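Note that one protein chain is taken out, while the other chains of the complex remain in position.
The first chain written gets the first letter, and so on, giving A, B and C; residue counts start at 1 in each chain.
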Amino acid sequence: MPRDLSVEIASHRDLGGGNHLLEVEAAPLARETAPGQFFMIGFPGADTLLRRPFSVCGLPGTFDGSSRSAVHVLYKVVGRGTEHLASRKPGSPLSILGPLGRGFDLELGAGTEALLVAGGIGSAPFPALAAALGARGIRCTLLYGARSASDLPLLDWFRARAPEVIVTTEDGSAGTRGLVTDPLRERLARGGNVRILACGPNPMLREVAAIAREASVPCEVSLEARMACGFGVCLGCVVPTRRGEGGETAYERVCVEGPVMPAEKLAW
Amino acid sequence: MPRDLSVEIASHRDLGGGNHLLEVEAAPLARETAPGQFFMIGFPGADTLLRRPFSVCGLPGTFDGSSRSAVHVLYKVVGRGTEHLASRKPGSPLSILGPLGRGFDLELGAGTEALLVAGGIGSAPFPALAAALGARGIRCTLLYGARSASDLPLLDWFRARAPEVIVTTEDGSAGTRGLVTDPLRERLARGGNVRILACGPNPMLREVAAIAREASVPCEVSLEARMACGFGVCLGCVVPTRRGEGGETAYERVCVEGPVMPAEKLAW
Amino acid sequence: MVTPDLSVRLGSLRLRNPVLTASGTFGYGLEFLPFLSLEEIGGIVVKGLSPKPRKGNPPERIVETPSGMLNAIGLQNVGVDAFLAEKLPELRRHDTAVVANVFGETIPEYVEVCAKLDAAEGIAAIELNVSCPNVEAGGMAFGADAASLARVTRACRDATRLPLWVKLSPNVTDIRETARAAEAEGADAVSLVNTYVGMVVDVERRRPVLANGCGGLSGPAIRPLAVWATWQVSRAVAIPVVGMGGIASGRDAVEFLLAGASAVQVGTASFVHPDASVRIAREIGSWLAGHGLASVREIVGTLRTGKEERR
Partner (left out) sequence: MVTPDLSVRLGSLRLRNPVLTASGTFGYGLEFLPFLSLEEIGGIVVKGLSPKPRKGNPPERIVETPSGMLNAIGLQNVGVDAFLAEKLPELRRHDTAVVANVFGETIPEYVEVCAKLDAAEGIAAIELNVSCPNVEAGGMAFGADAASLARVTRACRDATRLPLWVKLSPNVTDIRETARAAEAEGADAVSLVNTYVGMVVDVERRRPVLANGCGGLSGPAIRPLAVWATWQVSRAVAIPVVGMGGIASGRDAVEFLLAGASAVQVGTASFVHPDASVRIAREIGSWLAGHGLASVREIVGTLRTGKEERR
């Protein structure tokens, strides 16, 4: 059940490239949030009206040294809200509503390998996810693509924790030059019992979904959408989906029926 | 000539009762501002649109230990803007426009005694003023009235610097119980070559002006008005004034023709 | 300090307190149960109901603006039948007034929904949405001039004995004219304001951000406009006025009450703080108590402009 909490920033780390790791203490969220779910975060006194949606990045145990009530959010400065957030020091008040939405399916079945496909800041939900899958004995490979080396936040964390990390950058400044879909195609060509869990900009997700469909590999994507409420009442965040086989489309809410959705359901 | 400067908070002191002393380093303002003039201060990123007007409280030399480019502002938290300001830590950015308006007349003539009449946070312009008058060899007496003991910011400073300080509070928690106009009346009854310089809420100023008129004592008041621009172009901050003897009234701008105005000019 | 009486009357309808939630911002009410108890507000106005389910507009549907937001949801809703079958029975288990917001593309569609609601159990009032800026047919077309507003009001009046509220569009030269038309045709109350038409441009794509092109502006940005509209209308009609537009605190609500609203609706604020409506009701109570007032009814319409004598 979602709650609306007033919290303080416990720690705030600048990771470079505009990326920041934010920690708050919020026991109910630490207890109840599942990987892939998100929070609506409000900045009291800022010149933003609506809250902003952010995925849970870390839960207790994800990052070393954090407490049993800690939750982490990884975010990138892209506009007024995130710019304001970045200026807030530890001790500053935030309002946080969550957990919200539908997370990743963690019941992958024994022997399934999880391919986590991240585009830049789209890696945000993956630490908590990789930790949860790891705890279930599921092997995870991270395919991590970005524009440039500075757009790969938490790469060291992933390298230390995931069995395999494949990096691509558009400018070649880290890993292989190219798009994250290149190694994805290669990996799928090798076959095996795999499943894709992807998060990143919508055009990337669309491409990943197409590749998955072609390879007949199950694929979940974590979507982004402008949100006013985050809990299902404004109907602002919808995506077109297909209901049943008939292919009749409807609009479903990213904040309730998502943000994680089976790729084949989407009618982009 | 006023300038629009981007500065950082150099120091910020909570004086209790919602009162705060703010220091910024701004050499051009430190050089050019006269007591009674004011600044328009903006809070980047806050949910306030317009800047807020604040009198200069301290100039280099007013407060011990401040640099040659320091200016001080004394303010009280009364609404959204001041609340936001109070939450800003040293190093936070501010925009500051000034010096603005017409300050106090400092040419009082030898032997004149200055009666500074302050109502609560209306004492804000008086440290800089008392310092300037002191430097000119003018004797100052501060009549300092407020609701309660916690509404007398910088009282210690005044006690250390002004030859005489008379305190009244409405609840009797400091000084004599009563209004600041009581000791003012008493003082004027004693006669002498005095001049009143008053700052406080408009009803108090009106009363002070009436007392001054009755006693035929010259009186300057520093007015408050809602301001959008602070430099004379919005015409939002006007007060009714009398032009010439005819008594024909006009509206004059507190931000340009004031904030300090001869009391007899006002047509309240 | 005595606890002030917050109850208000809108014609025959009594509300526990003057705070309702605005249509389209509170779902069907049930979504808010994790955050508040429906018994603590005066009532809820559900998302606009049409005869058939509506799919709504394609995304993007919303965009933030300075102190506000634009929306062009396009009245996505389950339709009146599903509302009556699935949502209302659930809602009836809570002791709160349920107001049904009604939308049609034609007058017969409005009438159809009103008649179905009339036959149901547990509807406190009907609010006609003749002011939605986000649909091509119906909506604001009916609310933009007094004559068509009169026609739809009359047709619905004849279709139901439930209290009938007409929700006015502020996108008009003189909102008093449409208010008077609603009153003349038998409305029991008018509610205002619906959203103001606006547009945000995505300068990179050289397209409006919203797929619909324009959308409706709500939130604190419009509050001064809505207070003015409320004041204008409350002096032009004798029926009760329900005020809204950017209310985010008890103090904001008191502005509308002073300006003549007998009750208020809270919209966009519920997105930001799901329990905003309950908090606002409490804050109205504290404000009254702090001013030694025994009842909220004592302040309704008591604003003075100082120009009364001149008029």
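Of note:
The criterion applied here is as follows: contacts are C-beta pairs under 8 Å (C-beta built on N, C-alpha and C of every residue); 3 or more make two chains touch, one makes a residue touch a chain.
Keep in mind the model is a prediction, meaning the values are calculated, not measured.
Contacts of the undisplayed chain with the visible chains, over the whole complex, involve B, C.
Annotation: of B:Arg3, B:Arg68, B:Lys89 or B:Arg213, B:Arg3 touches the absent chain (contact as defined above). From the options B:Leu49, B:Val78, B:Ala135 or B:Ala160, the residue with contact to the unseen chain in the full assembly is B:Leu49.
Among C:Val242, C:Ala259 or C:Val278, the one in contact with the hidden chain is C:Ala259. From the options C:Gly68, C:Gly104, C:Pro240 or C:Pro274, the residue with contact to the chain not on display is C:Gly68.
By the touch rule set out above, chain B reaches the unshown chain at residues 1-4, 42, 47-51, 95, 97, 225-229, 231-240, 250-251. Across the interface with the omitted chain, chain C contributes residues 65-68, 70, 144-145, 171-174, 196-201, 203, 206-208, 211, 213-215, 217, 219-225, 227-228, 231, 246, 251, 254-255, 258-259, 287, 299, 302-307.
One rule holds for everything that comes next: only the chains that are shown with their structure count from here on.
The set of chains in contact with chain A as well as chain C is empty.
Taking the mean of the C-alpha atoms as each chain's centre, chain B and chain C sit 46 Å apart. Our note on geometry: chain A versus chain B, Cα centroid distance of 53 Å, whole angstroms.
Of all residues in chain B, those touching 2 or more other chains are 47, listed in ascending order.
Shared contact sites, meaning residues of chain C that touch two or more other chains, fall at 67.
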